[in-house]
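Yeah, one chain of the complex is gone here, protein chain that is, but the others are all in their spots.
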Amino acid sequence: MNQAISASPAYEAPKVSDRLAKNAMRNVSERLIEFLLFSAAAVSVLTTVGIVYVLVSESIHFFQNVSIVDFLTDNQWTPLFDDAHYGIMVLISGTLVSSIVALAVAIPMGTIIAIYLSEFANAKVREIAKPVLELLGGIPTIVFGYFALLIVTPLLQNIFPMLPGFSLLSAGLVMGIMIVPYIASLSEDAMRAVPMSMREGAFAMGSTKLYTALHVVVPAAFSGLAASYILGISRAVGETMILAVAAGMQPNLTWNPMEPAATITSYIVQVALGDLPHGSIGYQTIFAAGLTLLLITLAFNILGQWLRRRFREAY
Amino acid sequence: MNESVHLSKQFDEDLTGLRTHVLEMGGLVEAQARAAIHAYASGDTAAVKDIVENDYRVNGFEKIIDEETIHVVAKRQPTASDLRLVMGITKIVTDLERIGDEAKKIAKGARRVHEHGQLTLPRATDVRHVADEAIAMLHQALDSFARLDVVKAAEVIHADTKVDTEFKALVRQLITYMMEDPRTITTAIDIVWICRSVERIGDHAKNVAEHVIYIAEGRDIRHAGKEA
Amino acid sequence: MNESVHLSKQFDEDLTGLRTHVLEMGGLVEAQARAAIHAYASGDTAAVKDIVENDYRVNGFEKIIDEETIHVVAKRQPTASDLRLVMGITKIVTDLERIGDEAKKIAKGARRVHEHGQLTLPRATDVRHVADEAIAMLHQALDSFARLDVVKAAEVIHADTKVDTEFKALVRQLITYMMEDPRTITTAIDIVWICRSVERIGDHAKNVAEHVIYIAEGRDIRHAGKEA
Amino acid sequence: MKALTTEQIRSVIARGKLKDSIFQAVGIFCLVVGLLVILLLVGDMLLRGIDRLSLDFFTNFASRRAAQSGILSAWVGTILVMFVTALAAVPLGVAAGIYLEEYARRNWVTEIIEINITNLAAVPSIVYGLLSLGIFVYAFGFGQSILSAGLTLALLILPIVIVSTREAIRAIPAMIREGSMAVGATRWQTCRYHIIPYAMPGILTGVIIGLARAIGETAPIITIGALTFIAFLPPVPFSTTGEGTAGLFDWVMSPFTVMPIQIFNWTSRPDPAFEVNAAAAGFVLMAMVLSMNALAIWLRYRLRKNIKW
Amino acid sequence: MQQIENKEVPPLKAEARSLNFFYSEVQALKNINMPIYDKKVTALIGPSGCGKSTFLRSFNRMHDLYPGNRYEGEIRFFPDNTNLLSPEVDPIEVRMRVGMVFQKPNPFPKTIFENVAYGLRVRGEKNRRVLDDKVEHALKGAAIWNEVKDRLQDLAPNLSGGQQQRLCIARALATDPELLLFDEPTSALDPIATGAIEELVHELKQRVTILIVTHNMQQAARVSDYTAYMYLGEMIEFGKTDDIFIKPQDKRTEDYITGRLS
Partner (left out) sequence: MQQIENKEVPPLKAEARSLNFFYSEVQALKNINMPIYDKKVTALIGPSGCGKSTFLRSFNRMHDLYPGNRYEGEIRFFPDNTNLLSPEVDPIEVRMRVGMVFQKPNPFPKTIFENVAYGLRVRGEKNRRVLDDKVEHALKGAAIWNEVKDRLQDLAPNLSGGQQQRLCIARALATDPELLLFDEPTSALDPIATGAIEELVHELKQRVTILIVTHNMQQAARVSDYTAYMYLGEMIEFGKTDDIFIKPQDKRTEDYITGRLS
């Protein structure tokens, strides 16, 4: 056949039909590997199925005893009392108030830090600040809980003397501080990913740094920013330990951050710490609460994905 | 040739400019040749000075067109029909310039002939007749270039044989005159040169036509059929 | 001209091939001219047939080189010295082919002259002398092309005036002969044609030299100083 | 059209530059606030807990008396749980990442897996606790053991490992893949020779960040009911106890506690003496987490420079 | 450096005088002297790393964006004879007079209209009628008006590559720059789009002086009136494009133009 091939010493040209036929052994092993890898990927689906199964099946038991209407409209949450009420709004209010406080701190601060780092800071500042921010993102939440309870609350009490020992405000503020690094770091990544050529284009038109940042870089990185905000929201809503430690565990239907209140997550912790028998209605309440939490985070997540698709990076 | 326009208008303008210049040069050369023959045939040698002087315009055209050509090649990297056009033009221009030279020679010859005042031999109309044919060939060749008309170009090539034959007849006739009256020899020789120039004009016109066929079709038909 | 090599060996090969072909063609044409003059001067017309037949080789060279030239332009987009070389070659080739034609004409004329058997007028050596000069010009022009030697090329251009002058002297001499003995007119006219061809060879050699200067320096010196 | 005068342009520029400076000041302020808060936190914990940070603190079990309490069972438990977590999450996560990037065809199954993983990453950790409570603790009967906790945290960090694996793989240009396939390599050969080695730094970083996250997780472990007061260690394999020789894997079924739970326990005690313990333990936990994160960040910056495309 | 004498020299728009440029310690431009003629296209050619882009980017002080860069010498800008590189001259002001078009089309992630209006807004223009007028005028100038006039509110990044680049040209034109810099404007485009841009450059020189960097020699030959060949940070030869491509004076230019190893 080909001269170039037969000319090379170590090569014996095999028969074409042999060479081009499918190699059976190779196919089998390739298929097997693919199957194993697929199984691993399937585990994540199983996890979701498990979550949904556990939450829904226990919640079904729960809703056999408590009507959904009561669950959504009752303004008391006293599942462990004799006069049991199951008004989830009580827990949701705590969750929302603490989250709003947190985000009111985290989103502006995180964004400003991100813009500063990405557009203003020189390379040295960025090289130090960025890893430190990422480090902060790793601090365990229980430590923040400790911080909220033992440092921030006393501090706040100096300003607002009527502030109780447990409050949504101090928990929320600390939660906000906790979320800042996430938002700052992710937003900064998104803005860094905007090609330099885009900035050069803006500067070449004679614009200033801030104008470039706000009118060119931020719009270009918008989907990344949105993603970081959504992640921040999810964090805030799902955060447990800071609230369990610093916001108190008293179910309290309130929109006032100066009061203590339980959130969905801190309620679950509270129940888990006690010793409720498997199968009791009290045991089932945590699954109903968990399901509610899951639905809320899911909603934000879907919103986030929609935003991301809507404002896909266009550069 | 290719009716669509280039992406680059400038390129189109360059090519159009080139072709226009070639046609202008052709027109000038044709006029020179016509005037030269007229000067010879009519004996009105007043125009000779103009013709000789106008030759610098022909030469100028040659230089300008060659420069434009090389600029187009350097700046536009022409290919296919554009390339054939440009390369064909460099060849055509050489032929046109030679025709200009021949016209000048005819004019100078005419002056010499008429200064001697001997125009009995051979009848100027005979020369004029052949010259008209050669100039017609030139005219038609330029026409075929303007329209890249292959059929017309082929006619020019065909016509050259006739001019050649008539040229030989004229020279034979002149030799007869010379033998009959040796005093006419000087003048006759001048007329021989004029005839020769006329014949050359026909040859160059034929060359132009051959280049036109190359430009239009990419076939190089020079020397075809002449040799093995 | 440019001593460094191209990034593309193939391009270098193409250009070298082109130049070699031009030099080969030049060599062939020179040999043809030399042989033709020898045939005329020596009366040994046996070579005439070869010369006439060899002209197809000259023509073949012209077509091949022109084709190579257009291929180089199409495929390599030459610029600067390369471009001048390539465009210069297309011009040179035309001149060489014409020299080939003139050589053929000399050979044919030589045969006619010797068939008539009258070589008294003018002494063949005189023609030969001018012819040698013209051929030397051609030789030197080709040499200057081979080395892109501008000085040599300038010499060639200078030499053309001499050949032109000698040509005119020869023709005058011939006219004298014809007047003295009208029976020689037919032959004399043939010799006139030969002289004319020799003069043309000189002209074309001069053209080649002019192109060499253009190739080497980018200066177009044609028609320089001749007109306003 | 009127052209702006030089003076007008200069005033526009001056205004723009003023805004730049103001924003720069605000930016620095925010950054400093963020960093200061953390410094304050670490400093405060260190100051409060410094007295308790002795060797004893690490070798004592928890106790009712604050001064004698230690974190022995907590740090041992943490390490064992992490071991289980890593063992479960790393192979699964990497394999899943490879499958999704290199093998998966674009069809509805893949689509579901994709959506699923993005959503899992956003599920609050406490929900994993509930899952584990329902499945591992009760349905599988693993009880409130190291195994349950390890698997829970493994599921929790699985999305992190998968996502970082995928990102690491995605950073490998398609042309490397095509280059490999074009010389006749199979898909698995391509993965083994190229994709996995080149993605390794990224995968490693992801794994460490995931584990650092898992170390600090409290809520899911509380949910499965980890004990807060443990005065013994899980059985060492092949060691002899009162109930006979322990098997190689007996420890995985042992009850346990972990660092965050110990801290949580101490913070919720009314006795302020335990706050000192909490501070000390918090400092230790933070040191563990931060050093892991620092390692990951260092790895990423370091190894990223080594591979060029 | 060799310079071809021209009898009829057009007026100057700018002139580099003894220009040196340093990236930290590395000298990227060495004593460059070069005129930029008014309403002409000047091309900068040379092998990668020869400093042609560096030179181009000195004209709008783009190097000021990055730390550690240093200029020496002058770029005089006419008719007012300002030294663009003087520390007293605000780079922002320079950029308002000198437009730039980049290698890759970089439209902002905004609507087509807002992209073109950007430079005007930066200058504080708010009058809607003025904006409309100028945007239309700029889009017409960039030969893209007919393609986009019915979709001015579409997002610019949805345009094709060639359209994006013309939009970027329109963006630069909207503020009536006196000098327009092109940094390999077609290297990311296909031949058709490239042809359109080259055509546009040719038309633009009626209105504005153009300085273009290209690594495509043929492009320089096609679009420019003057060409400068740079090598290793030096200006080797500057002259009329016709002369550079047919009879360059310097052996190094010759070698580069003809594709020889030197």
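In this document, chain identifiers A, B, C, D and E correspond to the written order of the chains, with residue numbering beginning at 1 in each.
Here is the rule we use: contacts are C-beta pairs under 8 Å (C-beta built on N, C-alpha and C of every residue); 3 or more make two chains touch, one makes a residue touch a chain.
Predicted, not measured: the structure shown is a model, and the values here were computed from it.
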Touch with the omitted chain, as defined above, among D:181, D:236, D:273 or D:287: D:181
Residues from chain C at the interface with the omitted partner, ascending: 6-11, 70-71, 74-77
Contact footprint on chain B, counting only the chain that is left out: 2, 4-8, 11, 77-84, 217-218
Interface with the undisplayed chain - residues on chain D: 105-107, 173, 175-186, 189, 193-194, 198, 307-309
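By our rule, only the chains that are shown with their structure count from here on.
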Path length in the contact graph (chain B to chain D, fewest steps): 2
If a chain touches chain C and chain E alike, it appears here: B
Central chain of the complex, centres being mean CA coordinates: E
Centroid spacing, where centroids are CA-atom means, of chain B and chain C in whole angstrom: 21
Distance from the mean Cα position of chain E to that of chain A, given in whole angstrom: 47
Junction residues of chain D, two or more chains touched: 13, 16-17
Sites on chain E at which at least two other chains make contact: 92-93, 96, 122-123, 218, 221, 245-246
Full enumeration of touching chain pairs: A-D, A-E, B-C, B-E, C-E, D-E
